[in-house]
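A single protein chain has been omitted from the complex, and every remaining protein chain is retained in its original position.
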Amino acid sequence: MSEVPLLEVRELSVTFETAGGPLPAVSGVSFTVGPNETLGIVGESGSGKTVLARSIMGLQPRARVTTTGSVRLNGSETVGASETELRRLWSTEVAMIFQDPMTALNPVMRVGKQIDETLRVRLGMSRPAAKARAIELLEMVGIPSPAQRYNAYPGQLSGGMRQRVVIAAALACTPKLLLADEPTTGLDVTIQAQILNLLDDLKDRLHMSVVLITHDLGVVATRTSHLAVMYAGRIVEFGATRDVFAHHRMPYTRALLESSPRVANPSHTRLAAIPGRPPNLLTLGEGCAFAPRCAYANDRCHVERPPLSAPDAAGHSFACWNPLSEESR
Amino acid sequence: MSESLNELGVLERPEASTPLGWLFWVCVGWLTLNVLAAIFANVLPLVDPLYQNYNVVNAGPSLHHLLGTDDLGRDIFSRIVFGSRVSIAVGVGAMLIGFGIGAPLGMLAAYRRGRFDTIVTTVMYVFLAFPAIVAVIAVLSFWTPRSLLKIILVIGLASVPLVYRVIRTATMAIATKDFVIAAKVQGATDRRILIKELLPNIAPIGVSFLLIGIATVVTLEGALAFLGLSVNPPTPSWGNMINESRTVMSQNPWLVLFPSLALCLFLLCLNFIGDRLRSHFDVTEVKL
Partner (left out) sequence: MLRYVVRRLVMLLGIVVVISIGSFYLIHLLPGDPAAVILGTGDTPANRAILYKQLGLDRPMVVQYFIWLRNILHGNFGISFISQTSVASTIRAALPIDLELIALSQILAFAAAIPLAMRSARKPDGIVDRILGAGSFTLLSIPPFIIIVLLVLVISIKLGISNTGPSSYVSFGTDWIVNLESLTLPAFTLAIGSFVLYYRVLRSDLIATLQEEFITVARSKGISRRRIMWRHAFRPSSVALLGSAGVNIGGLLASGFVVEYLLAIPGLGYTLIAAINASDYLLVQGIVLVVSVGVVVINFLFDFVINIVDPRISRE
């Protein structure tokens, strides 16, 4: 990770106050993303990925939520910043793509208006200029006959088209950092690859950094430079993507890898399910959150939480008392 | 936030049903008092509401006349108590007719579905589009001579389509629930399902709508009294008391205030109880 980081997250913790007590959705997460880098964040649903993304943006509602630590976006702190301050960063510095294109667009507003609104409000463009630019953007994200689609309502578009519109709206002001929160989960499998390739392509053309959040390791394998594996609100393994895939040390990472299909495997290979269930964050004990599901867990794992190790020469770190060695992998 | 919490697998529990609160019971108490007074008005030690005492005309409240007297020397307190009989009779009577016809039809249509539902619903929706209040005014102005019974009948019939729609919607939401389907599969008779499974679940929203309906009808009766379409004077009703008092309003404002207050408190209690019951039983609001 060279140069000045574009995004620097330090010891970020987000705790919800719920009827059942404090719920630590994100705990002590730290990482950095440099210019033109792509970071993948992987974890099961419930591991705190979405909360992390929204907290980086500063979009997490403030009521009954405690956020501590620091998030610096191109030098500006977003934790504790007012919405007025954040508004200056949104769209131009950082933008976000949301999980479900079915709910992310205003159903009673023409899609073109939802794109050029950003241009007019944030960049002060005139109405005709914004419209022309919006049509350009629609074309850029691969929407056929963009001038007609400009006037369509979201309900008249397919899921894939809607997600393209969402992307076009997010990129309208050419943000330096794009947070993509499960951008393909709500889409058909055949459309998923198209959208991911589009994002990849746009990232290079617009010189953006991207944080790609997903539960699907297959998605991040070839499209990210770095990878963070999250479990129960914490980063449990971090490193260069190739490194993590090849030399993962954390049993959870291995479990994740084994549970996703790989082309290299002979067909009809049984996928290994991860035993047990994701932990209840309200009742986390002192030990490693993965210990109850881990084949390698010993007494220590149940009473003492392993810290994230200092990065090795390649920048690879992990949180485990019994890391996998080359032989056991 | 619910979204992200959802993802974390910790659904925020729906807030426990709102407690009824002490104000609810105050309202229940006030309504009970009103109804009892209306029923037992004859046996209560009240002055004859029609007796005109020209020695105390337009008197303010005093020990002798609790709420004073009107321009003909009639006791206002006694007239309010007797007047409540008209309002309560019209409100309760009309809603009994409305629910007596609308509720069974609505339940049956929602439970049976099919052609029966299609036909009844279409007919009801045609009548719903008809401005019910205009129809009530029209029928009452032609169907002379007017009597309390006719007023109850006309308003009651006019309310049937509204009751039908509310009950049908509520039943439909419940008739598709698993426990009803389970009962059907186990071979329970339609009659048993309607009475044992559906009725208890619809009752809360029914009662809540009934109370708000009574409030609406009582208001309507007041308006009709203003238009001279309710019971004829000198029989007191809250509406015609307020109406008659207008002419002497500037000399004797009590005459307007007391019956207005009685009516508003009565309506407020009905609306409040209805509203509380609805949120207590956590019934999603049926849009009217």
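Each chain gets a letter, A and B, in the order it is written, and its residues are counted from 1.
Here is the rule we go by: contacts are C-beta pairs under 8 Å (C-beta built on N, C-alpha and C of every residue); 3 or more make two chains touch, one makes a residue touch a chain.
If you're wondering where the values come from, they're calculated on a predicted model, not measured in any experiment.
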Residue among B:Ala132, B:Leu194, B:Val231 or B:Leu277 touching the omitted chain: B:Ala132
Touch with the omitted chain, as defined above, among A:Val29, A:Ala169, A:Leu256 or A:Leu308: A:Ala169
Residue of B:Gln52, B:Thr169, B:Thr235 or B:Asn271 touching the missing chain in the full complex: B:Asn271
Residue among A:Phe16, A:Phe31 or A:Phe98 touching the omitted chain: A:Phe98
Footprint left on subunit B by the chain that the document does not show: 2-3, 126-127, 129-135, 137-139, 141-145, 215, 219-220, 222-223, 226-229, 239, 242-243, 246, 249-250, 253, 256, 260, 263-264, 267-268, 270-272, 275, 285, 287-288
Touching residues (missing chain, whole complex) on subunit A: 57, 59, 83, 86-92, 95-96, 98, 100, 103-109, 117-118, 121-122, 153, 155, 166, 169-170, 172
